[in-house]
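If you scroll down you'll find the structure; I have some questions about it.
Note that one protein chain is taken out, while the other chains of the complex remain in position.
Chain naming follows the written order as A and B, and within any one chain the residues start at number 1.
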Amino acid sequence: MIAEMLIVLVLVIGTIFNALGVIGLLRFPDIYTRMHATTKATTFGSIFTSLAVVIYGFWRLFVTADSQFLTLAIHAIIAIFALAFTNAVSSHAIARAAHRMGVRPIPAVCDRLEEFKP
Amino acid sequence: MIPFLITTGSVLVFYLILTAGSGTIGLWSLSELVAGVCASVVAGLLTKSFLCHKGDYRMLNPVRLVLAVCYVIGPFFLEMTKANLDVAYRVITMRIRPGIIRVQSDLKSDLGIFMLANSITLTPGTITVDIDEETHDLYIHNINVGEGDEVRPAFRDHELFSLANLPAWIRRIAE
Partner (left out) sequence: MTDPWLALPFWYPVVAVLLFLALLATVRLALGPTPADRAVAVDTVNTLVIASLILLSVQFNEMIFIDVAIVYAILSFVSTLFIAKYIGGELSG
(Lines give C-alpha, C1' and ligand atoms only; values in the text may rest on other atoms or scores of the structure.)
Protein backbone atom coordinates (compact mmCIF):
# COMPACT_ATOMS: atom_id res chain seq x y z
CA MET A 1 0.00 0.00 0.00
CA ILE A 2 2.83 2.40 0.91
CA ALA A 3 4.68 1.51 -2.28
CA GLU A 4 1.57 2.14 -4.35
CA MET A 5 1.05 5.58 -2.81
CA LEU A 6 4.73 6.40 -3.31
CA ILE A 7 4.48 5.44 -6.99
CA VAL A 8 1.39 7.61 -7.48
CA LEU A 9 3.05 10.55 -5.70
CA VAL A 10 6.20 10.32 -7.84
CA LEU A 11 4.16 10.00 -11.04
CA VAL A 12 2.08 13.08 -10.15
CA ILE A 13 5.19 15.16 -9.37
CA GLY A 14 6.81 14.09 -12.63
CA THR A 15 3.72 14.87 -14.71
CA ILE A 16 3.34 18.31 -13.11
CA PHE A 17 6.94 19.26 -13.85
CA ASN A 18 6.69 17.96 -17.44
CA ALA A 19 3.54 20.07 -17.91
CA LEU A 20 5.30 23.16 -16.49
CA GLY A 21 8.19 22.61 -18.89
CA VAL A 22 5.91 22.47 -21.93
CA ILE A 23 3.88 25.49 -20.74
CA GLY A 24 7.14 27.40 -20.32
CA LEU A 25 8.17 26.37 -23.84
CA LEU A 26 4.96 27.98 -25.11
CA ARG A 27 4.92 31.08 -22.87
CA PHE A 28 8.48 32.40 -22.55
CA PRO A 29 9.56 35.24 -24.87
CA ASP A 30 12.89 34.11 -26.39
CA ILE A 31 14.88 30.95 -27.03
CA TYR A 32 17.22 31.11 -24.03
CA THR A 33 14.41 31.46 -21.49
CA ARG A 34 12.47 28.70 -23.28
CA MET A 35 15.52 26.51 -22.91
CA HIS A 36 15.46 27.11 -19.14
CA ALA A 37 11.95 25.66 -19.02
CA THR A 38 12.54 22.66 -21.28
CA THR A 39 15.97 21.59 -20.02
CA LYS A 40 15.36 21.79 -16.29
CA ALA A 41 11.68 21.01 -15.96
CA THR A 42 11.35 18.20 -18.52
CA THR A 43 14.55 16.50 -17.35
CA PHE A 44 13.40 16.63 -13.73
CA GLY A 45 9.88 15.45 -14.61
CA SER A 46 11.13 12.56 -16.74
CA ILE A 47 13.53 11.53 -13.96
CA PHE A 48 10.58 11.37 -11.57
CA THR A 49 8.26 9.39 -13.89
CA SER A 50 11.12 6.92 -14.49
CA LEU A 51 11.79 6.81 -10.74
CA ALA A 52 8.26 5.41 -10.40
CA VAL A 53 9.34 2.48 -12.59
CA VAL A 54 12.46 1.97 -10.43
CA ILE A 55 10.38 1.94 -7.23
CA TYR A 56 7.90 -0.46 -8.86
CA GLY A 57 10.75 -2.77 -9.95
CA PHE A 58 12.41 -2.97 -6.52
CA TRP A 59 9.05 -3.37 -4.80
CA ARG A 60 8.00 -6.31 -7.01
CA LEU A 61 11.51 -7.81 -6.66
CA PHE A 62 11.08 -7.65 -2.89
CA VAL A 63 7.60 -9.24 -3.02
CA THR A 64 8.03 -11.91 -5.74
CA ALA A 65 11.86 -12.44 -5.89
CA ASP A 66 11.56 -12.65 -9.68
CA SER A 67 14.80 -11.51 -11.36
CA GLN A 68 13.03 -9.82 -14.30
CA PHE A 69 12.10 -6.96 -11.94
CA LEU A 70 15.78 -6.47 -11.06
CA THR A 71 16.47 -6.11 -14.80
CA LEU A 72 13.59 -3.64 -15.09
CA ALA A 73 14.89 -1.45 -12.24
CA ILE A 74 18.53 -1.47 -13.43
CA HIS A 75 17.58 -0.63 -17.01
CA ALA A 76 15.35 2.21 -15.79
CA ILE A 77 18.25 3.63 -13.71
CA ILE A 78 20.54 3.53 -16.76
CA ALA A 79 17.83 5.22 -18.85
CA ILE A 80 17.58 7.99 -16.21
CA PHE A 81 21.34 8.66 -16.39
CA ALA A 82 21.34 8.61 -20.21
CA LEU A 83 18.42 11.08 -20.23
CA ALA A 84 19.95 13.55 -17.74
CA PHE A 85 23.40 13.72 -19.33
CA THR A 86 22.24 13.90 -22.95
CA ASN A 87 19.68 16.62 -22.16
CA ALA A 88 22.21 18.85 -20.43
CA VAL A 89 24.83 18.53 -23.17
CA SER A 90 22.41 18.94 -26.08
CA SER A 91 20.82 22.07 -24.56
CA HIS A 92 24.30 23.57 -24.19
CA ALA A 93 25.01 22.74 -27.86
CA ILE A 94 21.77 24.37 -29.04
CA ALA A 95 22.39 27.52 -26.95
CA ARG A 96 25.92 27.89 -28.35
CA ALA A 97 24.72 27.35 -31.92
CA ALA A 98 21.87 29.86 -31.48
CA HIS A 99 24.27 32.54 -30.23
CA ARG A 100 26.66 31.82 -33.11
CA MET A 101 23.77 32.01 -35.58
CA GLY A 102 23.01 35.53 -34.36
CA VAL A 103 19.96 34.99 -32.17
CA ARG A 104 20.25 37.54 -29.34
CA PRO A 105 18.38 37.35 -26.03
CA ILE A 106 15.65 39.91 -26.70
CA PRO A 107 14.59 40.99 -23.20
CA ALA A 108 18.07 41.13 -21.65
CA VAL A 109 19.74 43.45 -19.14
CA CYS A 110 23.28 42.55 -20.23
CA ASP A 111 25.08 40.40 -22.81
CA ARG A 112 28.76 39.87 -21.92
CA LEU A 113 29.25 37.27 -24.70
CA GLU A 114 28.18 39.83 -27.31
CA GLU A 115 30.93 42.22 -26.09
CA PHE A 116 33.51 39.43 -26.06
CA LYS A 117 32.69 37.79 -29.40
CA PRO A 118 30.68 40.17 -31.63
CA MET B 1 48.04 -1.47 -23.93
CA ILE B 2 46.75 0.33 -20.82
CA PRO B 3 44.05 2.29 -22.76
CA PHE B 4 42.86 -1.00 -24.31
CA LEU B 5 42.57 -2.67 -20.90
CA ILE B 6 40.72 0.29 -19.37
CA THR B 7 38.26 0.56 -22.27
CA THR B 8 37.61 -3.20 -22.33
CA GLY B 9 37.09 -3.28 -18.58
CA SER B 10 34.63 -0.36 -18.62
CA VAL B 11 32.61 -1.86 -21.49
CA LEU B 12 32.54 -5.29 -19.76
CA VAL B 13 31.31 -3.77 -16.49
CA PHE B 14 28.59 -1.86 -18.35
CA TYR B 15 27.51 -5.02 -20.22
CA LEU B 16 27.36 -7.01 -16.98
CA ILE B 17 25.23 -4.29 -15.32
CA LEU B 18 22.83 -4.34 -18.27
CA THR B 19 22.44 -8.14 -18.21
CA ALA B 20 22.34 -8.66 -14.43
CA GLY B 21 19.77 -11.25 -13.31
CA SER B 22 19.99 -13.49 -16.39
CA GLY B 23 21.31 -16.72 -14.83
CA THR B 24 22.90 -18.63 -11.98
CA ILE B 25 26.70 -17.90 -12.06
CA GLY B 26 26.53 -15.02 -9.63
CA LEU B 27 23.76 -13.10 -11.36
CA TRP B 28 24.71 -14.03 -14.94
CA SER B 29 24.31 -16.98 -17.31
CA LEU B 30 27.35 -18.51 -19.07
CA SER B 31 26.30 -17.38 -22.55
CA GLU B 32 25.94 -13.75 -21.38
CA LEU B 33 29.43 -13.84 -19.80
CA VAL B 34 31.04 -15.20 -23.00
CA ALA B 35 29.14 -12.75 -25.21
CA GLY B 36 30.11 -9.88 -22.89
CA VAL B 37 33.83 -10.71 -23.00
CA CYS B 38 33.81 -11.05 -26.81
CA ALA B 39 31.87 -7.81 -27.35
CA SER B 40 34.00 -5.82 -24.91
CA VAL B 41 37.29 -7.02 -26.47
CA VAL B 42 36.03 -5.97 -29.93
CA ALA B 43 34.82 -2.60 -28.59
CA GLY B 44 38.12 -2.05 -26.76
CA LEU B 45 40.13 -2.74 -29.91
CA LEU B 46 38.01 -0.35 -31.96
CA THR B 47 37.77 2.58 -29.49
CA LYS B 48 40.95 2.41 -27.37
CA SER B 49 42.23 5.71 -28.77
CA PHE B 50 39.14 7.74 -27.74
CA LEU B 51 38.59 7.18 -24.02
CA CYS B 52 42.02 8.03 -22.54
CA HIS B 53 43.97 9.73 -25.30
CA LYS B 54 45.72 12.10 -22.87
CA GLY B 55 47.49 9.40 -20.85
CA ASP B 56 45.85 10.59 -17.65
CA TYR B 57 44.50 7.84 -15.41
CA ARG B 58 43.53 9.66 -12.21
CA MET B 59 39.80 8.87 -12.63
CA LEU B 60 40.65 5.18 -11.95
CA ASN B 61 41.08 6.13 -8.29
CA PRO B 62 38.08 4.52 -6.50
CA VAL B 63 37.83 7.41 -4.02
CA ARG B 64 37.08 9.79 -6.90
CA LEU B 65 34.41 7.45 -8.32
CA VAL B 66 32.67 7.08 -4.94
CA LEU B 67 32.81 10.88 -4.50
CA ALA B 68 31.26 11.33 -7.96
CA VAL B 69 28.31 9.08 -7.05
CA CYS B 70 27.86 10.91 -3.71
CA TYR B 71 27.99 14.24 -5.58
CA VAL B 72 25.22 13.23 -8.02
CA ILE B 73 22.77 11.90 -5.44
CA GLY B 74 23.60 14.44 -2.71
CA PRO B 75 24.27 18.17 -3.28
CA PHE B 76 23.61 18.05 -7.03
CA PHE B 77 20.11 16.59 -6.64
CA LEU B 78 19.34 19.14 -3.89
CA GLU B 79 20.32 22.06 -6.15
CA MET B 80 18.34 20.52 -9.02
CA THR B 81 15.16 20.34 -6.92
CA LYS B 82 15.58 24.00 -5.92
CA ALA B 83 16.17 24.93 -9.58
CA ASN B 84 12.94 23.25 -10.65
CA LEU B 85 10.87 24.96 -7.98
CA ASP B 86 12.43 28.24 -9.15
CA VAL B 87 11.57 27.53 -12.81
CA ALA B 88 8.02 26.52 -11.83
CA TYR B 89 7.61 29.85 -10.00
CA ARG B 90 8.86 31.81 -13.01
CA VAL B 91 6.74 29.88 -15.53
CA ILE B 92 3.62 30.74 -13.55
CA THR B 93 4.40 34.38 -12.69
CA MET B 94 6.59 35.34 -15.74
CA ARG B 95 8.76 37.45 -13.40
CA ILE B 96 12.06 37.27 -15.35
CA ARG B 97 15.08 39.55 -15.81
CA PRO B 98 17.34 37.65 -18.23
CA GLY B 99 20.90 38.39 -19.26
CA ILE B 100 24.19 36.73 -20.23
CA ILE B 101 26.90 37.02 -17.57
CA ARG B 102 30.55 35.98 -17.40
CA VAL B 103 31.77 33.52 -14.78
CA GLN B 104 35.41 32.81 -13.92
CA SER B 105 36.45 29.41 -12.68
CA ASP B 106 39.59 27.91 -11.16
CA LEU B 107 38.98 24.50 -12.73
CA LYS B 108 41.55 23.61 -15.37
CA SER B 109 40.97 20.03 -16.55
CA ASP B 110 38.53 19.15 -19.36
CA LEU B 111 36.49 16.84 -17.13
CA GLY B 112 36.22 19.52 -14.44
CA ILE B 113 34.96 22.15 -16.90
CA PHE B 114 32.54 19.59 -18.39
CA MET B 115 31.08 18.72 -14.99
CA LEU B 116 30.83 22.40 -13.98
CA ALA B 117 29.07 23.34 -17.25
CA ASN B 118 26.58 20.47 -16.89
CA SER B 119 25.95 21.28 -13.24
CA ILE B 120 25.32 24.92 -14.13
CA THR B 121 22.88 23.92 -16.88
CA LEU B 122 20.77 21.79 -14.53
CA THR B 123 20.90 24.11 -11.47
CA PRO B 124 19.20 27.39 -10.48
CA GLY B 125 18.31 29.80 -13.25
CA THR B 126 21.40 29.35 -15.41
CA ILE B 127 22.37 27.78 -18.75
CA THR B 128 25.92 27.57 -20.12
CA VAL B 129 26.00 29.29 -23.53
CA ASP B 130 29.69 29.33 -24.44
CA ILE B 131 33.12 28.51 -23.02
CA ASP B 132 36.35 30.42 -23.64
CA GLU B 133 38.84 27.64 -24.38
CA GLU B 134 41.97 29.54 -23.25
CA THR B 135 40.95 31.28 -20.03
CA HIS B 136 38.21 28.76 -19.04
CA ASP B 137 35.64 31.55 -18.61
CA LEU B 138 32.03 30.44 -18.92
CA TYR B 139 29.33 32.62 -20.48
CA ILE B 140 26.06 31.89 -18.75
CA HIS B 141 22.48 32.87 -19.50
CA ASN B 142 20.90 33.78 -16.17
CA ILE B 143 17.10 33.99 -16.04
CA ASN B 144 17.08 36.44 -13.12
CA VAL B 145 20.05 38.82 -12.93
CA GLY B 146 20.03 40.57 -9.55
CA GLU B 147 19.52 44.32 -9.26
CA GLY B 148 22.82 46.08 -10.03
CA ASP B 149 24.56 42.85 -11.06
CA GLU B 150 24.41 43.68 -14.79
CA VAL B 151 27.35 46.12 -14.47
CA ARG B 152 29.69 43.61 -12.81
CA PRO B 153 32.26 42.37 -15.35
CA ALA B 154 32.68 38.85 -13.94
CA PHE B 155 31.39 36.50 -11.27
CA ARG B 156 33.11 33.73 -9.30
CA ASP B 157 31.78 30.21 -9.91
CA HIS B 158 30.62 29.49 -6.34
CA GLU B 159 28.38 32.59 -6.27
CA LEU B 160 25.90 30.80 -8.57
CA PHE B 161 25.05 28.08 -6.05
CA SER B 162 23.31 28.84 -2.79
CA LEU B 163 22.80 25.48 -1.03
CA ALA B 164 26.14 23.71 -1.50
CA ASN B 165 29.58 24.64 -2.83
CA LEU B 166 29.47 22.53 -6.02
CA PRO B 167 32.77 23.83 -7.55
CA ALA B 168 34.65 22.62 -4.44
CA TRP B 169 33.09 19.15 -4.86
CA ILE B 170 34.03 19.08 -8.56
CA ARG B 171 37.60 20.13 -7.72
CA ARG B 172 37.87 17.24 -5.29
CA ILE B 173 36.52 14.79 -7.90
CA ALA B 174 38.20 15.85 -11.12
CA GLU B 175 41.34 17.87 -10.39
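Points worth noting:
The definition used in the following text is that a contact is a pair of C-beta atoms (placed from the backbone, for glycine too) under 8 Å apart; a residue touches a chain by one contact, two chains touch by 3 or more.
Computed from a predicted structure; not experimentally measured.
Of the chains on view, those touched by the hidden chain across the whole complex are A. When the full complex is taken into account, the listed residue touching the unshown chain is A:Leu26, out of A:Met1, A:Leu26 or A:Ala65.
Take chain A: the residues that touch the chain left off the picture are 4, 7-8, 11, 14-15, 18-19, 21-22, 25-26, 31, 34-35, 38, 42-43, 45-46, 49-50, 52-53, 56, 60, 64, 66, 68, 71-72, 75-76, 78-79, 82-83, 86-87, 89-91, 93-94, 96-98, 100-101, 103.
Just so we're on the same page, only the chains that are shown with their structure count from here on.
The centroid of the Cα atoms in chain A and the matching centroid in chain B are 15 Å apart. Taken in their complex, chain B has these residues touching chain A: 17-22, 27, 80-81, 83-84, 87-88, 90-92, 94, 96-102, 117-118, 121-122, 125, 127-130, 132, 139, 141, 143, 145, 150-151, 153. Residues 17, 20-21, 23-24, 27-28, 30, 32-33, 35-37, 39-41, 43-44, 67-68, 70-71, 74-75, 78, 84-85, 88-89, 91-92, 95-96, 99, 105, 107-114, 116-117 of chain A touch chain B in their complex.
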